[in-house]
Structures are given as C-alpha cells and as structure tokens.
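One structure, as structure tokens, below. Some questions next.
Each chain you see keeps its place in the complex, though not every chain is here.
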C-alpha cells in the first residue's frame, strides 16, 4: 500500500508497523521523531503502530543549525 | 559560573552547528571553542541519506543541546517545532526563533512573546531570540523566559553589536541571563559584548565559515573569556583628554 512519507509516496507492505518502516528506511528510532497525520507518535508505540493506506508521516530529526 | 534555569555552564560561548563544511570540522571546531551548549535545528530526515545524523556526531554528555525553532514564521509553527524537539531530543530546552520575514530573519516581538508564554506554561525552558528591545526583554522575563537573546546585528552578517545602546539597557535591567546572539562576526565583537556585561554569546556563522573554523573556534573562546574577565576586573573609563602613562615629574634636566 502507499503512504506519504516526508511528502513523497512510499510503498509499504500491508500491516507494516512504524518500527518496520524505520528499519526499511535504515533510520535509528532514537534519532528521529515521527508525526503521523500531524500527531507525534511516542517511541514506545513504534512497535505497535500499524500504518494505514494514505497516512501522512513526517520523519524529523536534528540537523546543524544556529 | 553562568547559570540558566537549573544548569550551570563554565563556558560563556554557545556554539551553533550550522554551515560547517563537514561533521568532522564541526566537531573539531566545537571542541576548540569549549562550548558546553550548542544549538541544533529541526528538519525533515533526508531519506536518501539516512545516516546523515548530527546526534551520531556529537556527545550529548559533553554538549547540552539547545534545539531552535528556526524556520518558524509564527507562534504556532514555533510551538509545533518545540514539541518535535522535545520528542526527538528528550529535552525541554528551547531557543525560540520566530522570524516571519526570510529577507531579514528578524524576530517577531508579538509572536515571540506569545509563544514564550505558552511554552513556559507547557514546561519548556525558553531562551527567546529577540530584537534588541529593552521593553520586550522585560516582558519576556516577566512571562518566564530563562534567558533573553537580543541580536547584535542580522543573522549571518558578521557586523558585530550594532545594537549597543539597547543591549546596554537590556543588561542593566535584566533579572535573567542576557545572551547576545546573531551577527557576531569576529572575536573582538564577542569580547565587546562580554565587556558590556553580557552573560554569554552565541556564535555560529563566524566560526563555521572561517578559513580555519577550528582555530576560529579557539579564538572566540579566548575572546569571550577575555571580555568576561575584563568586565569582572573593572575597565578604565573612557575620556577625551590625553593622560600621560609616564611620570610628568623628573624631567627638569631636559628643558
């Protein structure tokens, strides 16, 4: 199925969880924060959060800034 | 020692992490600068480059992270970034930046006060970036800002403290630490801010874009210490009339 990830379409398997997505994207969970349809998801819920068709995810992290 | 909220800092130089040529240069420059508090920004993960992670490069035992809300154009955007920062960084410290106009990157006094008030209520330690406005400074400290960060000159311009008379008043009236931020382009600018009685300065561009960022980081560290020491040691007064440094007596034999 298709979800929107940082503004781009992303193909993921049915029943894919958030932690599986992060694995897929090779992202260490503790270095990012995830907004799912504008709501921040707690890290402890990554395992149990099952993604749904058309959901809008934002994966945010710290970058260099002043 | 500098105290902000419940934390104390030996170094009065805060470092920025933007604009460095590489993570290696950044690490070495921050190290040379002796900074204990460093700012970071929040952006989308670059999915094509998942390993590009600043937290992997910086020891959080060594550096206290101060996430900023750069990019926010109003209080609402800033507050959203604040919550993201808290979630990703497990910290409630925040450098609040609300800059509606990308041409000048100058802060919005109204939205900055509003966001400070709400974020403080929400448990954040807020250090607002602000125009050098003494009245706004009083109001920000009244609503619970942990420190105030008046600008010296626009971000990235390296022009130094063009807001001298306002910053002097802000320092004179402040009950919270005053951190001069933005536009400090040379160690002498940072020293001048500290000599005025600023509690700390934040420097990013001037170190990051220097020919040799590592040595420049060290130079700023020395200048900040020099300026602080001078402030504490009591600077001589400026005058217009010349005053000899050699004795005026004992010269009769010359005439």
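Letters A and B name the chains as they come in the text, with residue numbers starting at 1 for each one.
Going forward, a contact is a pair of C-beta atoms (placed from the backbone, for glycine too) under 8 Å apart; a residue touches a chain by one contact, two chains touch by 3 or more.
Note that the structure is a prediction, hence the values are computed from the model and not measured.
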Using the labels shown, what formula gives the copy number of every chain type across the whole complex?
A x4, B x4
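Note that only the chains that are shown with their structure count from here on.
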Going by the contact rule set out above, which residues of subunit B touch subunit A in the complex?
16-20, 26, 39-45, 47, 50-51, 53-56, 65, 67-68, 70, 83-85, 87-89, 155, 202, 204-205
Touch list for subunit A against partner subunit B, complex:
5-8, 25-28, 31-33, 35, 40, 42, 58-66
